[in-house]
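Below is one structure; the comments refer to it alone.
With one protein chain withheld, the remaining protein chains of the complex are depicted in position.
For chain A:
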Amino acid sequence: MELICIGLSHRTAPLTVRERLALSEARQVEVLQRLAQAPVEALWVSTCNRVEVYLSAPDAAMARQRVLGEIQALGGPEALEHLYEHQGENALVHLFRVAGSLDSMVLGEAQILGQVKDAFERGQGAGAVRGELTRACAAAFSCAKRVRTETAIGRASTSMAAAAVQLASKVFDGLKDKTVLVVGAGEMGELAARHLKGAGATKLFITNRTLARAEGLAAEVGGTARPFDELFALLAAADVVVCSTASPVPLFTKENVGSVGRARKGRPLFMVDLAVPRDIDPGVGSLDWVHAYDVDDIQKFVADNAAARAEEAQKAGVLVAQEVARFVKERALREGTPVLARLRQRAEAIARAEVERTLGALGDSLNDKQRKSIEAMGRAIVNKLLHEPTSRLRAVGPEGEGNRLAGAAAELFGLLELEDAASEKAVPVAAAPAQAATGAKR
């Protein structure tokens, strides 16, 4: 079954579109369960920079239409205009690159692998990630590990959080005497807190809707946890605010941030929004004393860093190509073996039937030794006949020619019909495709 990737990312879609497709975990599971019933194997990868769906289904066209329908329903027709699509080996390469952080906004950042792993676990939990995607993800994770250990791509920094700290250094001359507020104690909040602490922040406050999580993170990184209802009191005292909550609406608006302006006496405030959907309304940046940055701004900022790490990215690209080739070879072997097995099964069945017919016709005129000789001859003919194609199929390997030969063998000997019949018995025919998605970029 061919792998398909449909998605949009910081490269193709503006933040406003990505925000609409940034589903909560519960909603992602709902969508995955719907797809699993289709039946479509699906992996829904959602980060602040990308929303991608990886598919594998017996009926690829139907699966594709289902996913486009889901995307259109969530993000509106506009979302379809920003989609990209990869198929087959290209989809595999893309998955490996995403997991290896080669397609990230901040090249080499470490978070993406964890996010893909989370998506994988969610998919498995929803029953949407099964055989094919499980194997593809396992190979992608192993490739990502090689990329991190065998290249220096991850060493030069960095993450969105690290980039945020770097940006803060353009407003403040060090964070030592600054009051820093981290809003949201999720994975991104944790990274931000660690980077801010590492950059010398001593007055580090962490607030979260669930105070216990804030307390846990504060204890871990050496900050102070504060209840979420003190948010604006903390804002009045803060010099740097980094937020990454899952709030569906902005926490900070021009009005509520502006209201603490008098208490701040014009002290500059540096705000970084690592959340999608955004925690900081774009209007906040128009306040004279506020410097507000969202994930797209950070993308712009780190574009230069990407160039600096281009060499390592090239090395990592070679690793990805190797790993994809290995995966494709293994898959082809896996998929090729049943063709050979079925071919042998079919040949042996024919030989057995013919031997039995011959032996039946000859009746009792043959002794045991002669009967065994005829049976052995039948097996030998099968073996000798199949030896050459078996060796050739194994020798040419899984790609290109190998696939073509295996396909030809299956078709010549009528093995496909058998396979399809078996599939139809095992799996119910998919439901009608969802509404067509027109105008999608591909």
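Going forward, contacts are C-beta pairs under 8 Å (C-beta built on N, C-alpha and C of every residue); 3 or more make two chains touch, one makes a residue touch a chain; residues count from 1.
Simple rule for what comes next: contacts and distances are computed from a predicted model.
Enquirer: Which of the following is the UniProt-recorded protein name of the chain this complex doesn't show: "RNA polymerase sigma factor", "Putative phosphonate transport system ATP-binding protein", "Cytochrome c biogenesis protein CcsA" or "Permease"?
Expert: The chain we cannot see is recorded in UniProt as "Cytochrome c biogenesis protein CcsA".
Enquirer: From the list A:K300, A:R357 or A:K372, pick the residue that touches the absent chain.
Expert: Checking each option in A:K300, A:R357 or A:K372, the one touching the absent chain turns out to be A:K300.
Enquirer: One chain is left out of this view; which of A:Y84, A:F172, A:F228 or A:F413 touches it in the full complex?
Expert: A:F172
Enquirer: Touching residues of chain A against the unshown chain: what are they?
Expert: Residues touching the hidden chain, for chain A, are 169-173, 265-268, 285, 288-289, 291, 293, 297, 300-301, 303-304.
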